[in-house]
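Below is a structure I'd like to ask you about.
Only one protein chain is missing; all other protein chains are in place.
Which chain is which? They are A, B and C, in the order written, and residues in each are numbered from 1.
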Amino acid sequence: MPALEHVLVVNAVLFAIGAMGVLTRRNAVLILLSVELMLNAVSLNMVAFAVYGHIDFGNITGIVFAFFIIVIAAAEVALALGIVVRTFRNRATANVDEVNLLKW
Amino acid sequence: MGDGVTATQVVFWILAVVMLVSALGVVTAGNIVYAALFFIAALAGVAGIYLILAVEFIALVQLLIYGSAVVILILFALMLTRARERPQALFGRTRPLGIAAAAGLLAALIGGIVATQWVTPGSAADFQPIALQQIGDVIFTVWIVPFIIVGVLLSIALDGAIMLASPDEEE
Amino acid sequence: MPDLVLGQFAGVDMPDWVDALLRIMFIVALMTVNAFALIYLERKILARFQARVGPTRTGPIGTLQSIADALKLVTKEDVRPSTADRWAFELAPYIAFVPVFLIFVPMPFTETWFIRDLNLGLLYVFGVLGLNIVGVIMAGWGSDNKYALLGGVRAAAQAISYEIPMLLIVVSVVMVAAGRLATDGDVSAAVSINGIVADQTTTPYILLQPLGFVIFLIGALAELHRPPFDMPIAESEVVGGYFVEYSGMRWGMFFLAEYTALFLIVLLASSIFLGGWNWPFGADVGLGLQIVLTLVKTSVMIVLVISSRALFPRLRIDQLMSFSWKVLLPFAIVQVLANGIIMAYGGPDWVVGLVSFALLLALFGLVFALTRTRKGGDTTRTIQTTPARPRVITSPEVTAVEAGGGD
Partner (left out) sequence: MTTTQQTFEGEILTEPVVVEREFETVDMNINVGPQHPATHGVFRMVLTVDGEIVKDAIPYIGYMHRGGEKLSENLDYRGALGYQDRTDYLAAFNSEWVYCNAVERLAGIEIPERAEYVRLILSEFNRVLSHFMFMGAFGTDVGYFGTAFTWTFKERERIQDLFEAVCGDRIMYNYFRVGGLAWEPHESFVEDSNWVLDQVEVGIADVDNLMTDNEVFVARCRDVGVMSAEEAISYGVTGPMLRASGVPFDLRVDEPYSIYDRFYWEIPIGERGDVYDRYLVRLEEMRQSVSIIRQALDQMPTSGPIVAERLPARLRPEPGEIYMRQENPRGEYGIYMVSDGTDKPWRVKMRSPCFHNLSSLRPQVVNSYLADAVVALGSIDIVLCEVDR
């Protein structure tokens, strides 16, 4: 088993990369991908805590959390893509910084 | 698993590097389809780390759900990028700022991790894989209400996605 | 013969890594032989359906034809279109192939013969198989060919649509297995393929889940791009679909993946529905007969799948989609719900089977009713005939014109 700290560091890097994607990208689909990366880092963290905590505390809530996160992420993809398609129809762009009007 | 402690760690680091490189690919690729393909590699890496942590169930759910979701993502990416002849600018103007912010975040996180005194987990010999049955027991007893709420949420999300994506009648 | 215990391939003690290597070689050998055999079998069976004789020249009654084909593929030039996306194009065959290769792992050939008995075998199969489609999309997109792109997009839409009813059916099968195992065994074996097979000593699950079997078979046809669901590779529409630009061994990889998937999905179906290595009347038949039983059950279903290619034309993409989402998915959900309700109230197995059978009849009835209304009446032959009315009219006559008229 890798040490807990190592897993956490890897997750932190993954999370930071995802955050970088969210902050630098302008295409909605790519931002969605980056958000998914961050979610992955979080759920991986949860699982790591649960797995290591399980040995000492016998609690696997983190795994349940990861499960929920994955399931909700699927719904989120569907919904976000619906919004992207909608935006694309109305504005002919998938770039978030071009969708800058509150009405159209 | 054999004499596995060091072997498992080696595999973990290989997977971690693959995953992180792929993740970097996701946020830097100049092509949406490439980004999506990198994302699949990153997902597979995460699933591999789940396997290292011996939670097979989560690893497979990850592949199953994310795999399909990402395939749909790629399809949308194809539809949206083919719509233009000219190459799209995929990065915003605030790119340096974003990179700096992400680097700061990373520094803060790693600082936190290093500074914290973690409770040393039991020895690897004590480690037991978590069975599917255990997860099921917990989900369907302790977390049953959230589980139902997630189910309802999924249905609503599905309806919402259909409504958003369906063509208007009068337009 | 691979055994369950790591480090004991074929009962001989050896280091772990040798064991792993041997298992991988076993898979590779099995896969190659299987692909050769299936290609030959398919050509021969189709030839029978089509009043031909199939390959006859290479080897006795053409048995070496697949090997000759493979040799040709290996020596063929590997062409990449100049405008193709290099990485996507070159990696796609492998990404399409590796997941299929991985599915071999939990497949039981006999009670003790498999690569590894995974606890989550069923989930594993579908989780890994889903990645196959990524390679297909990469091929379709990377070829920079419109036919390939259309084929890839069709394949993706189709795979996702048919995965869902199939997964729901697998869930219902797992429910049945868990219900049965809860009384006399270990519930956690309900997601393991071998555990499910071991539970079918007297009752193949096709008796308990006939609707499940039918939906699984239809879904398998769609997953395997077999007629009537072969739009992704439709010759007359998209010329060959996502692998239209491939040649040589890269093309061969797609075909290897396709035939391996055919074998494996059918093996899976015969394991979870037909009882795999079990003799259906409960006797323990021993190792040798077990593998024969597995292969016989699988072969029968393979012939079934192959014959669909000779007998069915192709559906249209929207018909395919609506069939999955509007017909199969609701029925699969109802099946899961019915299983849950019956088992929650402690209903016996035969009730489960009966309800599933009733649902199957309802499915057939619905499809029948739908197609009949489509045809507009209870018969397809709405052709009328009018009797020929021989009547004499003046036939075209020569009309005189001035010679050399015109310019």
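Odds and ends about this structure:
The criterion applied here is as follows: a residue touches a chain if its C-beta (ideal position, glycine included) is under 8 Å from a C-beta of that chain, and two chains touch if they have at least 3 such contacts.
Small disclaimer: the values here were computed from a predicted structure and weren't measured.
Only one of C:17, C:49 or C:87 touches the absent chain when the whole complex is considered: C:49.
Where subunit C meets the omitted chain, the residues involved are 46, 49-52, 146-147, 149-150, 154, 227-228, 230-231, 234-237, 239, 309-319, 367, 371, 374-376, 380-393, 395-406.
Everything below uses one rule, namely that only the chains that are shown with their structure count from here on.
The fewest steps needed to get from subunit A to subunit C, moving only between touching chains, is 2. Set against one another, B-C and A-B show the most C-beta pairs in contact at A-B. In whole angstrom, the spacing between the mean C-alpha positions of subunit A and subunit C is 34.
Subunit B and subunit C have Cα centroids separated by 29 Å. Separating the centre of subunit A from that of subunit B, both taken as means of CA atoms, is a distance of 6 Å. Residue numbers of subunit B whose C-beta contacts span two or more other chains: 57, 61-62, 68, 72.
Residues of subunit A in contact with two or more other chains: none. Residue ranges on subunit A touching subunit B, taken from their complex, read 1-2, 4-10, 12-27, 29-30, 32-34, 36-37, 40, 43-44, 47-48, 50-56, 60-61, 63-64, 66-68, 70-79, 81-86, 88, 92, 94-95, 97. In the complex of the two chains, the subunit B residues touching subunit C come out as 2, 33-34, 37, 40, 44, 56-57, 59-64, 67-68, 70-72, 74-75, 78, 131-133.
Listing the residues of subunit C that touch subunit B in their complex gives 6-7, 16, 87-88, 118-120, 123-124, 126-128, 130-131, 133-134, 137-138, 141, 149, 153, 156-157, 159-160, 163, 167, 187-188, 191.
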